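For this depiction, one protein chain was excluded, whereas all remaining protein chains were kept in their positions.
Let's turn to chain A:
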Amino acid sequence: MKFAVIVFPGSNCDIDMYHAVKDELGEEVEYVWHDTDNLDEFDGILLPGGFSYGDYLRTGAIARFSKVMKEVIKAAEAGKPVMGVCNGFQILLEAGLLPGAMRRNETLSFICKPVELKVENNESIFTGEYAQGQTITIPVAHGEGNYYCDEATLEQLKANNQIVFTYQQNPNGSLADIAGIINEKGNVLGMMPHPERAVDSLLGSADGLKMFQSIVKAWREAHVVKA
């Protein structure tokens, strides 16, 4: 399986994302600059964290209009797995690939620490390797991770099982403790915590690796025909 790590001016978790896929997961991966106009050769798209375009105006607001995003939307519509982490999540929200928006953290401070997440849905292509209801430890690092959507949208998220991760102790004020959601089709995921920073127990937790393994497993089941 071949992954693209999209790099915007101001991305700063791209190297961690690349490392997670190449060295820990052992799959193919390439950095892809934001002005690329073709993602056909990739099977999975990863939008890393950081401060794309300095987070000017709103987080993700400017990155959302970069050339590559047209291709990311195309890939999402084609059913390819698309995962946005932190700033990547914010970009997916601004692009309308996921519902809702981010506000400043309730405390107004930048939060950088490991947090416990509950796996709310282990039937997604991103979470198949976890047990339903499992608690995992993944670090967060953000100033604007306070997820918001209107009531009707929240009801929809709940009804369609689109809330994939919730915080055990809500660090940022997110509505319904939401840490990560998927789209209705289930192939686009956005989350504030950083699974790519939790792929080796040397770094405090390897709980994030299973997310990447889940994606590959789901992809193989769908694409690789047994000889």
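Everything that follows uses one rule, which is that a contact is a pair of C-beta atoms (placed from the backbone, for glycine too) under 8 Å apart; a residue touches a chain by one contact, two chains touch by 3 or more; residues count from 1.
Note that in this section contacts and distances are computed from a predicted model.
J.: Which listed name, "Phosphoribosylformylglycinamidine synthase subunit PurS", "Sulfate adenylyltransferase subunit 2", "Peptide O-xylosyltransferase" or "ABC transporter permease", is the one UniProt assigns to the chain that has been left out?
T.: So the chain that does not appear here would be "Phosphoribosylformylglycinamidine synthase subunit PurS", according to UniProt.
J.: Touch as defined at the start, partner being the missing chain; which of A:84, A:100, A:139 or A:208 qualifies?
T.: Touching the chain that is not displayed is residue A:100.
J.: Among A:17, A:72, A:85 or A:149, exactly one should touch the missing chain; which is it?
T.: A:149
J.: Which candidate, A:19, A:34 or A:58, sits in contact with the chain we can't see?
T.: In the full complex, the listed residue that touches the missing chain is A:58.
J.: List every residue of chain A that touches the chain not included in the displayed model.
T.: Residues of chain A in touch with the missing chain: 57-58, 61-62, 65, 93-94, 99-101, 103-108, 146, 148-150, 173.
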